[in-house]
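All protein chains of the complex are present and in place, except for one that has been dropped.
What follows is chain A.
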Amino acid sequence: MAEFSTTKLEPDSHLLLDQPLLRLPNELLRKNLKSAQRQIEMTNKNVTSAIQASTNQSPAETLASLDSTLAKAQNLKRKLEALQIEENALHKQQKSRIQHLQELHEIPSLADVKYDHWSHTRLDRLLVDYLLRQGYTESAKELAREKDIDYLVDVNVFEESGKIEKSLREGKMQDCLTWCVENKQALKKIDSNLESELRLQQFIELARSGEMKQRLEAMVYARKHLAGGQDPKFALQAAGLLAQSPDTHVEPYRTMFSPTRYTEIAQTFLRTHHELFALPSQPLLYIALSAGLSALKTPACHSEYALQPSTLTGAPVCPICSTELNELARNVPYAHHTKSFMEEDPVVLPNGRVFGRERLRVLNEKIGTEKGWVRDPTNQGDGVWEVGAESVKKVFIS
């Protein structure tokens, strides 16, 4: 029964890592809808007022006005058609993702070969997600293409956010401001301060130059963008900044003039972006990996007395002991066990090494030890010794 319980697959809880897969397309569809709404509202306003106006116009003027209205309606249609194509693509993506997760529901057990396959796909997906978040876009694209999982990864979304992030780090704010305008409503809903941070930064840049003309411009800018609404402290600080020179040592102005503010804004942008699109703030790979490292790790993995990986012990090399992950796993907690896990019928050799009796027999046969003698299979090189079989003692481990 124990076997059964550890290989049981609970699809519902197993999908923990996969929810962004289904959430993101929905958020994108919502964004798509918002764009459609905006376009329609705008056209509605224009068309209605044009018709209203043409009540008192000459026939020629009316004709011209109707022509331009018609053009606007046609323009609306074109834009909606573009949005519909996008929508279609998203629906299709959504469908294949649902399908992919549905597959998991049809796998009976963790021991099934199909699970192995599914889990490989998941790893590829998490890797692409990680690569995208780190800005290794080319690698991400190549991997997605080679593994044929384009429908499971969001290259475009991350590419766009990556571009904006990069431009922010380089001290350019235009892209990000455009993005803020596009997502104005959604940003308001989550009470984001991203836009005001950007405005403040623009103000700081104007103030930095130190020339009178720019300072005046800064004041105008501040009245326009910083005064309204938010925290009065925000605007006051900005005003105070004008009285300082860029090389000031007075806080908070020194920090405000510092170029590291761009890094902070870039981070704020990413946080906001991920929140808006229901993306986890951390790469999913970290989450899966840290859980996995811990679940696999045992005190033996970093012990100096552990069995050295070797075919002689017959056991496959533990992934945590393997070079790839050993250092990485050094600082994660190890798995909790309440029961010992041993081979059948453990025996102890004179040097204290414990083996399952059967395995010790098989291994010794493989090495070619003579009958009636036993050798520690892990013992190689100069210090090889053999003892009579009677020196192997039974050990009780509960």
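Assume contacts are C-beta pairs under 8 Å (C-beta built on N, C-alpha and C of every residue); 3 or more make two chains touch, one makes a residue touch a chain; residues count from 1.
Basically, contacts and distances are computed from a predicted model.
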Leaving aside the chains on screen, match the unshown one to its UniProt name from "Small ribosomal subunit protein uS11c", "Trafficking protein particle complex subunit 10 isoform X1", "RNA polymerase II transcription factor B subunit 3" or "GID complex catalytic subunit 2". "GID complex catalytic subunit 2"
Missing-chain contact, candidates A:249, A:371 or A:393, resolves to A:393
Would you mind spotting which of A:101, A:157 or A:242 touches the chain that isn't drawn? A:101
